[in-house]
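All protein chains but one are shown in place.
Should a chain be cited, it is by its letter among A, B and C, assigned in written order, with residues numbered from 1 in that chain.
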Amino acid sequence: MSNNTTTEVNQEEEIAPPLDAKALASGRDHPVNVSLKAEGKIRLYTTMVRIRRFEERAVRAYQQGKIGGFLHDYIGQESIAVGCCSLMKEHDHVITAYRDHGHAIAVGMNQNALMAELYGKVTGCSKGKGGSMHYFAPDKNYWGGHGIVAGQTPLGTGLAYALKYKGLKGCCMCFMGDGAVNQGVFHESLNLAQLWKLPVIYVIENNGYSMGTSLARSSAFSDSLAMRAEGYNMAWDTGNGHLIYEVRAKVAAAIERAHEHSLPTLLELKTYRYRGHSIADANAEKYRTKDEIRRTRETKDPISIFKTILLEEKVLTEDIAKDIEKSARDEANNAADYADRSPYPPVEDITNDVYWSVDNPGKHDNHGKIFFND
Amino acid sequence: MSNNTTTEVNQEEEIAPPLDAKALASGRDHPVNVSLKAEGKIRLYTTMVRIRRFEERAVRAYQQGKIGGFLHDYIGQESIAVGCCSLMKEHDHVITAYRDHGHAIAVGMNQNALMAELYGKVTGCSKGKGGSMHYFAPDKNYWGGHGIVAGQTPLGTGLAYALKYKGLKGCCMCFMGDGAVNQGVFHESLNLAQLWKLPVIYVIENNGYSMGTSLARSSAFSDSLAMRAEGYNMAWDTGNGHLIYEVRAKVAAAIERAHEHSLPTLLELKTYRYRGHSIADANAEKYRTKDEIRRTRETKDPISIFKTILLEEKVLTEDIAKDIEKSARDEANNAADYADRSPYPPVEDITNDVYWSVDNPGKHDNHGKIFFND
Amino acid sequence: MPLITYRQALKDGLAEEIIRDPNVLIMGEEVAQYNGAYKVTEGLWERFGDKRVVDAPISEAGFIGLGIGASMLGIRPVMELMFFSFAYVAWDQMVNNAACVRYMSGGLINVPIVIRGPANGGTNVGATHSHTPENQLANFPGLKVVCPATPYDVKGLIKSAIRDNDPVYFMENTLLYGMQGEVPVEEYTIPIGKADVKRAGTDITLIAHGRAVITCLKAAELLATEHEISCEVVDLRSIRPLDEEAILASVRKTHRALLVEENKPFCGVGAQISHLIQDKAFDDLDGPVKRLSSIDAPAIYSDPLEKYQLPNPQRVIEAVLKMI
Partner (left out) sequence: MPLITYRQALKDGLAEEIIRDPNVLIMGEEVAQYNGAYKVTEGLWERFGDKRVVDAPISEAGFIGLGIGASMLGIRPVMELMFFSFAYVAWDQMVNNAACVRYMSGGLINVPIVIRGPANGGTNVGATHSHTPENQLANFPGLKVVCPATPYDVKGLIKSAIRDNDPVYFMENTLLYGMQGEVPVEEYTIPIGKADVKRAGTDITLIAHGRAVITCLKAAELLATEHEISCEVVDLRSIRPLDEEAILASVRKTHRALLVEENKPFCGVGAQISHLIQDKAFDDLDGPVKRLSSIDAPAIYSDPLEKYQLPNPQRVIEAVLKMI
């Protein structure tokens, strides 16, 4: 009932031919990009590079056995998190799945705390309790980092609900993968968001695969996954996620719809991950051709593409690019050293942060026994 | 965030104006109806009347306190179950929700066993263990009778999967209410059905309300609920469920799609329930106007409409109609007497029918304790 | 003190909290315009309007997940499950997102949500609508589970639950909604985690929660009058946190314990309490701790059998007589 060959074909079409210069600059004319000053463009580029170096460093640490469990890297998709988060205003919020390092850095989380979390150290952003899949930073309007596929979609809908309830002009960008569209709770969320006119933007980061399963083998659809919004009478759009200008242009329209009209949008952005589903994924090159991966890297890498554009725009020079590279590497290496030097949490920590009432003794009128170890 | 007035309006439009003669006969020219002999037409009419009388009798028993719990009657919707089930062939199967009396009678279940089940008697179709919401008759290809909204939708998809797996030419008609479209598992089912090309027909019996909530307050959509199939590239259609000829015409097309091409269909049929959500529902006339109910009864009752048509077709005469009425009443009354006379299950029955291995001792190599009452 | 129903007391508690805190809202199926499937929220929509009392589509996973997300931003949603049985379609949201987010964020996030509704059998509606998941939910560190048995308790506890910064799952019983009891007019709250001795006695301790408490009180009365057996009835009120002191104090006094619950027996609440008692009061026991639960099968539809399947005074009395 599943058919691999057709899939391969779909994928081939997806990728070739490489985009020409004009296509590369798609979205440049949109106000949000026109209004971008040089520093702003450099910052976009820098953040993408910082994400990439952070993750490459994390992958090395994983291979050295310093990190265990799952490590889902975002390499190849940086333009989406960076493009979307670069437009966040005071009351805009972000929530995503387990492939969450890029978004965490894009909202401004500190790499030391992020790397230490991967190492399971007490200095981690979640004190070593959440790990790679469960990053959080409420102070940065960043609500995770969720391990259950699509589990974050009603939460993101609820963040938008709270904003509307409080009368704040903001929205929630709720990121998810292409495989998450087949979880029922996502559809329940779509219906609630449109029915109640909530300022939420569901961003499908369509990298063509859910683990080893290509889109064609997991989802029934005609033209796009985003079209599923149509059944809910919800606004939807698709875009090329490799192009950060286009990402910003597309999400800007959705943000305006959320801010000005308190309406949701389903936005599907095509992207690609070069590595396996997680670093432990030994099949990375089995369910797709080496060639497919190579050609995507060469023709569609969001960082290379944006670099080309910025060089052509004379915003970037090879020297500046080198400096950006170097400080990004240094930042990542320092983060790894910091994580290495940091201590593990003490054993007592295991039962902290379970209940607010336990962590804030006397503040709640709670009695009785709440942990049952003896 | 919810808006009742707009709803009312929607509903008004739904109902008026009454259908003219030509409209009433919609679907008559379809082969499945053209080929219908007089007996066949009489049988359709008779089955609808038998369902109506059975339920009216059950309602009386409920009001007399002979039946407790929930009793969700199907009065006003009979044309759908009867129209759809009248086309069942050897390998066609049916599954539905808790509003399941009509389907049970339409597939040919015995009214004595059905009424006894409502009374909680051991002679009931489920030995008094399932009740009104949980009728089953595998021997009639009838798989329930399910209390959890939309919980039956993946089951129906699975019945279709089994038919395809076994290479049988058949389909599953999976009935559901308009409120069930907002349960995630229904969407997961749609995706699986289209992705794997399963011979399943999802029939939405859209009676305009889920309990006290009008369609407009529960579901976001543009033209129809059935359009949600579009996002899955699935065939869909809508129809007037009050007209049994049209019901048969619409479902016949879906059955052919299932039988000949092993493809699913999402079919939405407009209908109406006159009484409350369940007999215990005291609000029946609160969330909609008395007038709305009255005018629907007068202009859209599926039995009256079909009677008019059959009289006009000279297939039916008032005398025959009277006989049908009488024997339907007798059948329902006899069922009530039978239920009344039947004994309750013995206490030992409580722990029967839980495990096949317990009910068939020695046939399974199971050891140990499986019930924990002492 | 005025006599009011469990339903009324619960509604009053909800209304008082809606008035007290602008972040409190009620959401669920049919809670607003329909006045609640069991009329717990009757009149609240007229009183407080669309913003504070919200009708939801039949999307438990969706709207409960939405409530959890909103609570992370400081809203205090009180979610009604029309039946707690429907929690099973929202299970992942309830046991992963609500229970684990605070922990996985190292304490950066709270989920001050209340999920309430009837969690009981005995209403002649069959297995799918008669589940009692308190034992399963209390298995999850991060959650609190409360099961009030009286009008006084339900009001005091719902107010504490709404003010609690942790997720509180609040399990009621449709068969108790109409029960009357004394409830003071002046405001009060009841601390979560405190059991209540509903009847003092000396010969045996009956430990129960929810409607089983009422069953035990009836049985205790009959045992006193007809058998001269003095039962102490301990109402847990809260399953997690659990008032171990109250349980142990009573057993140390009576030396015998019968645990009564409407849960199914395997790994039910009684199992946990039985372990506790034999562990902490081993030498105080005159005999093994006994349990009485629903007869171990899905809830049967047939009314008289279902009444027998659940613990009832007669079954409690028989169990006690076997023990003494």
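Rule of thumb we're sticking to: contacts are C-beta pairs under 8 Å (C-beta built on N, C-alpha and C of every residue); 3 or more make two chains touch, one makes a residue touch a chain.
Note that this is a predicted model, so its numbers are computed, not measured.
The chain not shown here makes contact, within the complete complex, with A, B, C.
Interface note for the absent chain: among B:Glu90, B:Glu318 or B:Asp365, the touching residue is B:Asp365.
Touching the missing chain, out of A:Arg217, A:Lys250, A:Lys307 or A:His364, is residue A:Arg217. Per the touch definition above, the residue from A:Gly179, A:Pro264 or A:Pro302 contacting the chain not shown is A:Gly179. Checked against the hidden chain, the listed residues C:Ala246, C:Ala297 or C:Val320 yield one contact partner: C:Ala297.
Counting the whole complex, the residues of subunit B in touch with the unshown chain are 93, 95, 124-131, 134, 136-139, 143-146, 148, 151, 153-159, 161-163, 165-166, 184-185, 188-189, 191-192, 195, 352-357, 359-360, 364-372.
Of the residues in subunit C, those that touch the hidden partner chain are 61, 85, 88-89, 91-92, 95-96, 99-100, 103-104, 126-128, 131, 135-136, 138-142, 240, 263-264, 266-272, 274-275, 278-280, 282, 285, 287-291, 296-298, 300-301. Contact residues of subunit A toward the unshown chain are 1-2, 4, 68-70, 117, 120-122, 126, 128-131, 133-134, 146-151, 179-180, 182-185, 210-213, 217-219, 283, 286-287, 344-345, 347, 349-351, 354, 371-373.
The working rule: only the chains that are shown with their structure count from here on.
Put simply, the C-alpha centre of subunit B and that of subunit C have 35 angstrom between them. Distance from the subunit A centre to the subunit C centre is 40 Å, each centre being the mean of its Cα atoms. As a whole-number value, the distance joining the C-alpha centres of subunit A and subunit B reads 45 Å. Subunit A has residues 184-185, 188, 191, 195 in contact with two or more other chains. Contact with two or more other chains is made by residues 51, 57, 59, 61-62 of subunit C.
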